[in-house]
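Only one protein chain is missing; all other protein chains are in place.
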Amino acid sequence: MNHQSEKGMTFIVKTVTKLTLGFILLYGIYITFNGHDAPGGGFAGGVIVALALVHVMLAFGKEASLKLLSARTLRLFMATAAILFLYGIFKGYPKAIFGNEFILPLSEMIIVSVGLFVIFIALVLVPKSDKRSE
Amino acid sequence: MIEINILLVFMIAAALIAVQVKDLLSSVIGIGAVGIGLSMAFLVMKAPDLAIMQLVVEILSLIILIRATIRKDLPFSTSGRWAFNTISTIIFLILFLVFAYLSFANIHTFGNPAIKTSQEYLSHVQGKAANLNIVESIMLRYRAVDTLGEASVLFAVVIGVLAIARRAWRRDGAE
Amino acid sequence: MITYFLCLVLFSIGLFCAVRKRNIIKIIIGIGIMEYAVNLFFILIGYRAQGRSPILARDQAITNIVDPLPQAVALTAIVIGLAVMLMLVALAIRIYERYGTFDITKINRLKE
Partner (left out) sequence: MMIPFFLILPLGNAFVTVLIAKADERLQDLFAIFTTLSLFIIALFTLMSVNAAPNHLLLYRTTGFLPPEGLALVVDGLSVFMLVTVNLVALFVAIYSSGYMKKYTDKWKFYALFFLMLAGINGVLVASDIFNLYVFMEIAAISAYFLVAFGTEADELEASFKYAIMGSVASCFILLGIAFLYAHTSTLNMAGIARAIAASGATRVLQLVSVLFLMGFGLKAALAPFHAWLAYAHSSAPAPVSAMLSGVLIKALGIYAIARIFFSIFGASVQICQILIALGVLSMIIGAVLAFGQTDIKRLFAYSTVSQIGYVVLALGVATPLAFLGALVHIFNHSISKSLLFLTSGSIERLMGTRQIDKISGVIRRAPATGYPALFSALSICGVPPMGGFWAKLIIIFACVQSGHPILALIAALVGVMTLAYYFKPMTCVLFDVGTDASIVMKKACIAINTAMVSLAVVVVIAPFILMPGIRKIFIDGAVAVLMNGTSYANIVFGAIR
């Protein structure tokens, strides 16, 4: 896994990934925002989006996906979403409580997807690539 | 409800395999089977939210666990007081199960819950054009602080994993 | 009753694994099984025979739903369980790099 993930997988995998990525992301977002009427919600949608990101990373390699989403971007996304979440819970109520149906799932989805993606990078890829230098 | 008992027996069998098998990868596959059984049990117990959640969580933790175990193994060995410790643990567990079984007399029988607090949610929800998914509306409205805690736990894990994955922890030249 | 009991048997198996096994990964698996069992126990105590899932419909009144509160609680508990699992695996990976073993009895630099 580690050798291929540095350069990315074969042409077929890359093409299929390009075709399916949009659908997986769309499904994750659908699950996120459909949570108030049907099973689903921010967390489940977030995990699906995270798996889509992991999918891209496995297909195209670590460098390509990190070029798309740099560590700085990931950090900014996660912190902003967390602050938004905090705001959504402790803002003035009850007049604004109904806006939470949009804010809370969205921010939870971002926290979960970015967070799990970061954990995946930290646990699965970095230790192996680091081992050579030690 | 015979389905849930069959599923539970399946989960117990899978858990025993996961605990007792020597090969670590098989053990991880075993806990994957337990997780899938749990997901199906949630579906049978009319909790579709949890079934979805359990499925995606299971996939993620399997990936991470397989990453941790791959090509690493450990021969089985027993130290001096292995038998004594195991037997005392089993005695403790049997005592725990007996006491738990006795205490079932004080809680409702399976399938007849006394839905007190949740009745309030129902009366709240049915009056208004609110969320149809009650579990989601509990998570996002009534018990939103729990959800905040949940997000914070995840946040802590992300920062913590980044923190312990650092290679150079001591600053050069400082001090 | 037997359903509750089976669920607690699952919990005990996890506890046994977490307490008695020497391999770090086995210990993590044991804690995972314990968490699964507790989550399932929450759902079992909220189940109503012939109940419906706690999702209402706009045009009809539904009365016999299962208890939604344990489901919300278990949802949070699953996420916390995932977080604990990730944390333990991250620590285990780093320990393997440092000690070169998963055997908890050999990881005892602190006792000396």
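A few comments on the model shown:
As written, the chains take the letters A, B and C, and residue 1 is the first residue of each chain.
We take it that contacts are C-beta pairs under 8 Å (C-beta built on N, C-alpha and C of every residue); 3 or more make two chains touch, one makes a residue touch a chain.
The structure presented is a predicted model; accordingly, all values stated were derived computationally and were not measured.
For the chain that is not shown, the touched chains among those present are A, B, C, taking the whole complex. When the omitted chain is restored, the residue from B:M1, B:L25, B:L132 or B:V153 that touches it is B:V153.
Although one chain is not displayed, its contacts with chain C can still be listed: residues 11, 14-15, 18-19, 24, 27, 31, 34-35, 38, 41-42, 45, 69-70, 73, 76-77, 80, 83-84, 87-88, 91-92, 94-95, 98-99, 107-110. Considering the complete assembly, chain A touches the hidden chain via residues 72, 75-76, 78-80, 82-83, 86, 89-90, 93-94, 97, 100. On the side of chain B, touch with the chain left out of the figure occurs at residues 99-100, 102-103, 105-108, 113-117, 120-121, 124, 141-146, 148-150, 152-153, 155-157, 159-164, 166, 168-171, 174-175.
Following the convention adopted for this analysis, only the chains that are shown with their structure count from here on.
Taken as a graph of touching chains, this assembly is fully connected, with contact between every pair of chains. Centre-to-centre separation of chain A and chain C, using mean CA positions: 24 Å. Distance between chain B and chain C, defined via averaged C-alpha coordinates, is recorded as 2 Å.
Within chain C, residues 53, 55, 75, 79, 86, 89-90, 93 each touch two or more of the remaining chains. Residue positions 37-39, 43, 119, 122-123, 127 of chain A each touch two or more of the other chains.
For chain C in complex with chain B, the touching residues are 1-10, 12-17, 19-23, 25-26, 28-30, 32-33, 36, 39-40, 43-49, 51-58, 61, 65-69, 71-76, 78-83, 85-87, 89-94, 96, 101-103, 105.
Of all residues in chain A, only 37-39, 43, 119, 122-123, 127 touch chain C in the complex they form.
Chain B contributes residues 48-49, 51-53, 56-57, 59-60, 63-64, 67-68, 131-133, 136-137, 139-141, 144-145, 147-148, 150-152, 154-155, 157-158, 161-162, 165, 167 to its touches with chain A in the complex.
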